[in-house]
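Only a portion of the chains appears, each positioned as in the full assembly.
Letters A and B mark the chains as written, and numbering starts fresh at 1 in each.
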Amino acid sequence: MRRFVDRVSKKMGLPPGSAVHVGEHRTEPTRITIIDYDERGVREHVVSDVDACAPFLESNSVTWINVDGVHDVEIVRRLGALTGLHPLFVEDICNTTQRPKLEDEGDALFLVLKMLDADTNGDVSTEQVSLVLGRKFVVTFQEYQGDVFDAIRERIRGGKGRIRKMRADYLAYSIVDAIVDRYFLLMEQLGDRIELLEGNLVDSPGRETLATINRLKRELLFLRKSVWPLREVIDRLGRDEFTLIHKETRIYLRDVYDHAVQVIDTVSTMRDMVSGMLDIYLSSMSNRMNEVMKVLTIIATIFIPLTFIAGVYGMNFRHMPELEWHWAYPYTFWPLVLAIGGAMLFFFRRRKWL
Amino acid sequence: MRRFVDRVSKKMGLPPGSAVHVGEHRTEPTRITIIDYDERGVREHVVSDVDACAPFLESNSVTWINVDGVHDVEIVRRLGALTGLHPLFVEDICNTTQRPKLEDEGDALFLVLKMLDADTNGDVSTEQVSLVLGRKFVVTFQEYQGDVFDAIRERIRGGKGRIRKMRADYLAYSIVDAIVDRYFLLMEQLGDRIELLEGNLVDSPGRETLATINRLKRELLFLRKSVWPLREVIDRLGRDEFTLIHKETRIYLRDVYDHAVQVIDTVSTMRDMVSGMLDIYLSSMSNRMNEVMKVLTIIATIFIPLTFIAGVYGMNFRHMPELEWHWAYPYTFWPLVLAIGGAMLFFFRRRKWL
């Protein structure tokens, strides 16, 4: 539930632009890492003071400042001030329940994105990544340490690919691309769970099957809620005439846009499949009921009339001629019983109940 | 029901622009409060006469006139005349069943908004807030005293934040923002109720579960009906080129627009979740039926044939050889009964009914 309804009550009544951390309570110190690179080389720093970032932002090389943890509002505010960010966006960075968005500030673009992950139960969890793209820098804010950006760092360090030759917009693209790629991994995990569920549905449907179907449905609801605004953001990024995004980067953004659309397609297909499973589950329930009822009906329908006959010959009427016949029991009663039972069985067979 | 179908019959046949109070009947006197402020200071007044507002409207400072109660149609009409409001909009203010709307009058903008609240039962109730935004003033009309605007008043008084430095459009934004923030609180309450319901659904589903599901569904219907037109209004406010809305305010309006979209997202997610709960409820009902039927079937299927056998040996045929055997009862009848019963139990176990 937590993930669906955002708890923002502690912000109520504060003036707009008031940066307040909304999200899981955290205390560890915020970590700021700087990667500064151009075609000739790479310089990496871990700084503890925001002011140490200033010279990098002004240098001609591309600077990537990454902040792990947005609970220290002061650090976010000061970095925002350094990069000329509107207070409203500083507020957005600290509020981890923000919806993915894209804002143009003329000399900077501000993005909020959602990075998805699955915990050990397979439940999808989310981490907010905010990104400020300037002419010569990218600043990223994450909630937790550890991320999917290590591959990008390696590429920058190794100088492989084109990343060192490109500008800051390409770095921003690379980050967005890494986030969207993460969705595919999640998709695969969900796909595996759906496949598993499908097997169970046929072999041994039970109460927990319904619970699993429902949990999958909610994960997919949650995913859809995250990925639709993401798609919008990427679409505008690749389409609109932001001067910060160069023509050669736009082709990459259209590519990552295609990926986002593919995720949406897959989510909607999965939703249809899981809905189909619910139908199957319900109809297998009613099949079972049918079977139970058939067994009851067959047994009762055969034996209730027979019990009546036995009851008749258990009556104490003084004058019941049949009872007096010597061979009545073996040669009349039992043949009658077998005939009635056999006729019933024949009737059930013809109706394909047996 | 009241909340879904608006009672407007008493207005039928009146000429357009006839201000008639439509809504809950009220008698307390209307209260007019004026807050007049600029960067240097704040002046607050409670006036009883509409004419006392005139000088404030003409002053160079920003003037916020708040009217509590729209049942005194005369007061609304005279204030409307003072601010140059079209009679049609005076009518809208008094008709509390109005749909959220935005009208441009050139030198003023007219907004109708819905403020939501939840009563002690958790049912959502609504209060209409109308707002007239002029170049130097904001006039707000509410149905009841007491509102979510106190935080704004405090900010104006304290001079904190930027509100005292900004113009009337920023004040209008602040009011809209406070209204939308209120939706989030409601969202949280609904979220808590859904969570509670989910627990009950698993632990002890019953008749009242269905009633709760249905009530939640209706609250969400009601919310959706309110928030969609609100979103539209805010979208136009931040997007269209109204000369009354300055560029520096528009960024705030886009922010509050994002919040409205987030509310819509959450409402639609909640609707999907509540629908899913109905499925679970229904399938748990049919599960229960299955269980009941199984118990009946097991008992009946075991004992009906046995009763037949007992009936057979209760018959009064003169010649039934089995009855004469000395040990027939303990060593033939009971083993037969146990064998049949055991076979049945084995059959049920194999079918996984036990």
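Just so we're on the same page, a residue touches a chain if its C-beta (ideal position, glycine included) is under 8 Å from a C-beta of that chain, and two chains touch if they have at least 3 such contacts.
All of these numbers come straight from a predicted model, not from anything done at the bench.
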| message | How many copies of this one chain make up the entire complex, given that 2 are placed? | response | 5
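The criterion applied here is as follows: only the chains that are shown with their structure count from here on.
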| field | Separation of mean Cα positions, subunit B and subunit A [Å, integer] | value | 26
| said: List the residues on subunit A that touch subunit B in their complex, please. | reply: 1, 4-9, 11-18, 86, 88, 92, 98-99, 101, 103, 207, 210, 214, 217-218, 221-222, 225, 278, 281-282, 285-286, 288-289, 291-293, 295-296, 299-300, 303-304, 306-307, 310-311, 313-316, 320, 322-329, 333
| Which part of subunit B faces subunit A closely enough to touch in the complex? | 148, 150-151, 155, 160-163, 173-174, 177-178, 181, 184-185, 187-188, 190-191, 194-195, 198, 251-252, 254-255, 258, 261-262, 265-266, 269-270, 272-273, 276, 279-280, 283, 286-287, 289-290, 293-294, 296-297, 300-301, 304-305, 307-308, 311-312, 314-320, 351, 353
